[in-house]
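Omission of a single protein chain aside, the complex is shown with its protein chains in their original locations.
And then chain A:
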């Protein structure tokens, strides 16, 4: 079993009995994509919904749109079948409560919305999610069976 760490604004893929791990998701969203037949999967830790129109990004893994695109490309190269891919997502929390918090300004909610929209456009079925609220999450993605373990400091672990 190989543990593969995915840092913020990064992504990675693995196979068979690898575990992909991303720690401390706050307003960021973790996206796990899985092909159960080949047991190939990928995990991305995105920070922002989309690449701003006025600038070129040097790091596609930072934004939901370019990150999912890149993850799909890597999964295809590895031999995953697009029609079998399913998704599980976690994160998008609202960590600090300020009185004047405007929902439109909440980056966590915007990240979740963007990820869901892109998955829909790509015809990737969203199997499970653990999103929103006000706490951080760690995702452990087991490629042996596609299970995603969600760890928090506030409650019990949860399996997606």
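What we mean here is this: contacts are C-beta pairs under 8 Å (C-beta built on N, C-alpha and C of every residue); 3 or more make two chains touch, one makes a residue touch a chain; residues count from 1.
Here is the rule we use: contacts and distances are computed from a predicted model.
As stated in its UniProt record, the chain not included in the shown complex is "Chemotaxis protein CheC", which appears among "Glucans biosynthesis glucosyltransferase H", "Amino acid/amide ABC transporter ATP-binding protein 2 (HAAT family)", "Chemotaxis protein CheC" or "Cytochrome c oxidase subunit IV". Which of A:13, A:31 or A:48 touches the hidden chain is settled by the complete complex: it is A:48. The chain not displayed touches chain A at residues 7-10, 23-28, 47-48, 52, 54, 57-59, 62, 93, 95-99, 107, 134-138, 153-154.
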